[in-house]
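Note that one protein chain is taken out, while the other chains of the complex remain in position.
Chain naming follows the written order as A, B, C, D and E, and within any one chain the residues start at number 1.
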Amino acid sequence: MEELRKVADDIVNLSIQGATNIAIEGVKAVAAYTQRLPATMSEEDFLKKFADARHIIRETRPTEPAMQNGLTKLRYDVEHHLGTCVGDLQEILRTSSMEYTELLKSTKKRIIEIGADLIQDGYTVMTHCHSSLSSATIIKAFQDGKDIKAISTETRPRYQGRKTALELVGAGIPTTQVVDSAMRWAMRKMNVDMIIIGMDAITSLGTVINKIGSRLLALAAKESDIPLFVSGSLLKFDSDTMIGKRTIIEQRAVEEITKDWPQRPEGLRVLNPAFESVSREYIDGLICESGIFPPEHVSKLVHESYPFIVE
Amino acid sequence: MEELRKVADDIVNLSIQGATNIAIEGVKAVAAYTQRLPATMSEEDFLKKFADARHIIRETRPTEPAMQNGLTKLRYDVEHHLGTCVGDLQEILRTSSMEYTELLKSTKKRIIEIGADLIQDGYTVMTHCHSSLSSATIIKAFQDGKDIKAISTETRPRYQGRKTALELVGAGIPTTQVVDSAMRWAMRKMNVDMIIIGMDAITSLGTVINKIGSRLLALAAKESDIPLFVSGSLLKFDSDTMIGKRTIIEQRAVEEITKDWPQRPEGLRVLNPAFESVSREYIDGLICESGIFPPEHVSKLVHESYPFIVE
Amino acid sequence: MEELRKVADDIVNLSIQGATNIAIEGVKAVAAYTQRLPATMSEEDFLKKFADARHIIRETRPTEPAMQNGLTKLRYDVEHHLGTCVGDLQEILRTSSMEYTELLKSTKKRIIEIGADLIQDGYTVMTHCHSSLSSATIIKAFQDGKDIKAISTETRPRYQGRKTALELVGAGIPTTQVVDSAMRWAMRKMNVDMIIIGMDAITSLGTVINKIGSRLLALAAKESDIPLFVSGSLLKFDSDTMIGKRTIIEQRAVEEITKDWPQRPEGLRVLNPAFESVSREYIDGLICESGIFPPEHVSKLVHESYPFIVE
Amino acid sequence: MEELRKVADDIVNLSIQGATNIAIEGVKAVAAYTQRLPATMSEEDFLKKFADARHIIRETRPTEPAMQNGLTKLRYDVEHHLGTCVGDLQEILRTSSMEYTELLKSTKKRIIEIGADLIQDGYTVMTHCHSSLSSATIIKAFQDGKDIKAISTETRPRYQGRKTALELVGAGIPTTQVVDSAMRWAMRKMNVDMIIIGMDAITSLGTVINKIGSRLLALAAKESDIPLFVSGSLLKFDSDTMIGKRTIIEQRAVEEITKDWPQRPEGLRVLNPAFESVSREYIDGLICESGIFPPEHVSKLVHESYPFIVE
Amino acid sequence: MEELRKVADDIVNLSIQGATNIAIEGVKAVAAYTQRLPATMSEEDFLKKFADARHIIRETRPTEPAMQNGLTKLRYDVEHHLGTCVGDLQEILRTSSMEYTELLKSTKKRIIEIGADLIQDGYTVMTHCHSSLSSATIIKAFQDGKDIKAISTETRPRYQGRKTALELVGAGIPTTQVVDSAMRWAMRKMNVDMIIIGMDAITSLGTVINKIGSRLLALAAKESDIPLFVSGSLLKFDSDTMIGKRTIIEQRAVEEITKDWPQRPEGLRVLNPAFESVSREYIDGLICESGIFPPEHVSKLVHESYPFIVE
Partner (left out) sequence: MEELRKVADDIVNLSIQGATNIAIEGVKAVAAYTQRLPATMSEEDFLKKFADARHIIRETRPTEPAMQNGLTKLRYDVEHHLGTCVGDLQEILRTSSMEYTELLKSTKKRIIEIGADLIQDGYTVMTHCHSSLSSATIIKAFQDGKDIKAISTETRPRYQGRKTALELVGAGIPTTQVVDSAMRWAMRKMNVDMIIIGMDAITSLGTVINKIGSRLLALAAKESDIPLFVSGSLLKFDSDTMIGKRTIIEQRAVEEITKDWPQRPEGLRVLNPAFESVSREYIDGLICESGIFPPEHVSKLVHESYPFIVE
């Protein structure tokens, strides 16, 4: 249980970062924990402890669908094998955990390939914040021999867009960086042909949750009728939204904004939302492991690929 | 001529800042220069030197209408008194220069009063960047006894929004600050009732030129049908736009963006536009010294108040 | 047959009212009629009489999908058991009828729960006309401890909105009522966070048919980007729309409008449409027994839950 | 003073109704009052009493621009003749008052003629509430020999639309009436070619204040790109809006809504706004005594025709 | 192989025209070719030659989904019977080819029936270019006894709209023809109730590819909120778009445009795109063999009806 709590702490204090990493480590930690339980305990006790472990990990990030769905997969696989011995359940959990890790990797590869095909020769592609999928997609298109240019926004307050710029320039792509508030200006000035962003979660209404600023990008794209694509795995589907739960927008530490501002007046309220929502009407297509589809399709696609999420 | 050049240099190297200050100092410098010329010189020579002086100041900021229009006023007043002696022209220039300074101040006061009346009790008002007019307007409404709240954006890369926050909090107004990319999120989260921004210039089409990010604010305001007002003096009218000249968007130093980013990759192109345009369809009203009007009216209003700008 | 005709008459003359009640009573009447037939008759005769009975009930309300779909379920269940004796078919019809009644009730409960979860603490929720689902949903959210306010429109000419107001005030919810034409004004004045309306039918294009005035509400919601949800059972799916049939908009008696207007001029034409359509582009989400989804999904959801409607 | 107060009371208690009537009677009452003052009093005293009288009438309807502007005209005419004897001022006020009455009538006639020309043969024209100008315009077009049809809404809670229907049917025009919430349905069903409504006031931004429901009509017109015209005199210009004052939306008695609803629950809040605003972007043209113009022109037109309102 | 190449040539040089004809002839040619192969050859060799034949036909029109999907069906049917003798495979291909021809015909009939039901009595229906489905649908509605009118555009440069006019007038329908650039004018002038166009392909995003000018029609329809329907078989689904491939817009011969223009200046670049895309947001409904659905549903519908296209 200590090792499990260690992983939980690492997730909370950001030693483990990124939706995919968190999902992998969280799921692995739960599976590993169950391996350490005595195979001689009763199924009931085992299930109880398994549930406790899931709860501990789940609470580290209540709105990280990729991790939530991984934990759901563990439970789902176990529930389909009840009545066998605890040893078998342990084996099943070990396999299930590995399968999920594998899934996260294979879907990523697939999405990059599909997205890269969407980018045409001669295109100027814009992105926002840092999304490993979006960066990799643009880079793959470039490596496929297409003559493309890129624009990246710096993404205050944590400047994840700088990481994007490093990756794109590192790959040899002519890249331009602007401050976030210049996104509309840059889009027009440089005749952007297509926008591609990542996602942190997607709801049953096809609403995408992504880095703060994404809705502004969507508004500007709509104004000039520039296609906006979101790339991300269906494993980021937040199935609770089907039954009325809202995806909570995480508030980050105020210090991220104020740390280099010593004269900040007392009494000033600072809000630092990490994400915002982009409604389906702004999204031309969702690039996922099943292909490219309108975002409103997401629940159907999840149902077909991942019955453990949507039965 | 040396003193004149000194002022010109101060404007170029930003020792003198702010559209109004630049206008006052530039116009004063030209008038002062002409005072120092011998009253005994010929009118022709005097006019020649007067034109040279205007040219030097004008070139420090080719797209700062308040200054351009001040220089135009000097010329206009002189042209209406040709044929008298040089001493008279000097007197006229001294008066004209003082009048312009006075004009800049009185219009400001008037705009603040009108704008403050627009803000209703109970309102949450949003602004962007720092505009001394917008800040003063919000503060006046608050001092008039209205219970209001304010939102300000930080405005990367130079954080002028922090100055706004200092002023508003200093006046006792409950104020919230967010990063620029959170402007749409904050607008909805806090039920903003009205947006008020300043302007750097306004064209004959009623297009407002203002701090980068203003168009994004306008797009978000339009999406939720929140009224957007622009406050500024008609002296910022860019009359060259009537005859097809475009207002040039100033590019600021790249270092403003990259100075705290040592690992900036070589080869990365960084663009740092200072302003962007907001088309008239996004502007509910222009708050100016003549009152509150649709922005498309601007040339008519200028014509009525300032024949030296639009005859 | 007499009893059947009695029910048919009661539906026609509005003694039986409300889509759900009509569905329950109509389906029960057909099933009851078949129970009274001699078990000794031939299957062919039985089916003939069963069809006649369905026809009689169906014609009372050609566009009440919940009833139509109930009759379809009876037929569907019988058709899957042909070749057994008439007694068995009677038993099947009895069960089928009870199942349908049960279905109508259980879906209602489910929709209320999901919808209530969508309503957040602090929300002001607006509705139109009277929808037992919408009222119950708002009340449930309030009973779950959320601090909410409500707005209801009176809904000329039959003032069903008064029933809504009675229910909401009765439950203790701070409620405001306005005339129908003030719906946009109230929406803005009171900072409505969310709109929830019921539905009478939904087509294969995701178009919702609901009380007259609903499209105006949708237009006003769109103008201010306020989310509009429709709550209703998938049993209201009008499957004929899949093959090009239009949902007919019922015209109600003119007297509803003119009864308190003695000086109504002769020759004046009065139209009294009961319903109007709301296209899918205006609907943020459909709250149904399967969860919350974009309205364009409806045929897929019906297919999954009710193969007797869409195979 | 008593007679003056009598008129003031009649306006307050609605014995005098309609913007034009109120303006005529209010202005006449002030002028008449001044006639009764002794011609021997000092100009200062006379002006004081004149101001008191204006104040009493003004306060009966703080937002009835046609009356406010009439009072302004009296003051304006007097101010341009100061320094003559009180008897002369009395004469001036008598003339000024008559001129204003005449103005109200002649502008009306002119607007009707212009508006009628806009209506084409074969048109179906829609209106809302009762506007004597709109009715007269439609009737004139019909009397000019054009084959037209009309639609009128009943306009809860006071059913002014019934008056419209009476007038139109009385003139022989094929007219259809619907409840307010059916306005969009009727517009589409009957292929409306043009909408014409009256106005209670117009602001310096070209925003029209008209009967509640007008904004809904505007939204529906915009959705189907049906031209919406507003007809009204420039004398309804609310000049205070130029300097930041808002036009106040009058709240009418709640009983208008609840009087035929005995079971109205205690605790229900009922709001009964009389008017709402229609922004300039929804108005194709303003039909006024100067002709047909975009509504944003209004301040220029007022300035040209009525310097006593906008100098 | 010669006969196969003959068909390929006929397709390339337009001796065989029309998406359906091309599909039938191409598929038949491949099937026929395989019938002529010796039944004694090895399965491996047979499959090789079968693949070559498909390749030859496929390349004649890389973006004609109805043909592509027919070839896919042949392959799919063969792949599900591997391991039997070559003679059996030949039989399977013969059957598969006939089935596909049958499918193309039966879907057409079904779509016409559904579409005709959508057209209401009294409607004015507009179409663009020539689509045998759209023409047949309008004619069927007319033959069903509905009183309808039609508008057709001439469709430069090949005037396919004249064929449409001939068919509609031939059927007795009052028909109006205008030049392409008058499509918006005609739509308003004649109060069009509904637009129906065909399609050449549809993508996984629900984007329809149709004759150049279709997007303009869609823009004009949107402006006036006139419903736009696209009728076409799901067999025109371009499944490659699911994985990021773009549908290529065919450029036709420049001579089509310039042949009657002898003075065409040298150096003038002429572009003659045959098609353009209509995004799903402009399409009210897709009329296909499965019924009427939002276009974004297309991949789901294809999956259900044609597993050989989308498994």
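Structural remarks
As a convention for this text, contacts are C-beta pairs under 8 Å (C-beta built on N, C-alpha and C of every residue); 3 or more make two chains touch, one makes a residue touch a chain.
Small disclaimer: the values here were computed from a predicted structure and weren't measured.
All shown chains touched by the missing chain in the whole complex, by label: A, B, D, E. The chain omitted from view is touched by exactly one of E:70, E:198, E:213 or E:244, namely E:213. Of the candidate positions B:32, B:171 or B:205, contact with the hidden chain is made by B:205. Only one residue in the set E:78, E:93, E:183 or E:201 touches the chain that does not appear here, and it is E:183. Interface residues of chain B with the unshown chain, by the touch rule above, are 204-206, 241-246, 279-281, 296, 299-300.
Panel shows chain E; residues 153-157, 159, 162, 165-166, 169-170, 174-186, 189, 211-213, 215-216, 219-220, 223, 249, 257, 260-261, 263-273, 276 of it touch the chain omitted from the view. Interface with the hidden chain, as seen from chain A, comprises residues 191, 223-225.
Keep in mind that, in the parts below, only the chains that are shown with their structure count from here on.
The two copies, chain C and chain D, are related by a rotation of 180°, based on C-alpha atoms and rounded to the nearest 5. At the interface between chain A and chain B, two copies of one sequence, more than half of the residue numbers in use appear on both sides, so the contact is built from largely the same positions. Counting partners per residue, chain E has 281, 296, 300 as the residues that reach two or more other chains.
Arrangement of the chains shown, judged by which pairs touch: an irregular graph that fits none of the line, ring, star or complete shapes. Annotation, chain-chain contacts: A-B, A-C, A-E, B-C, B-D, C-D, C-E, D-E (touch as defined at the top).
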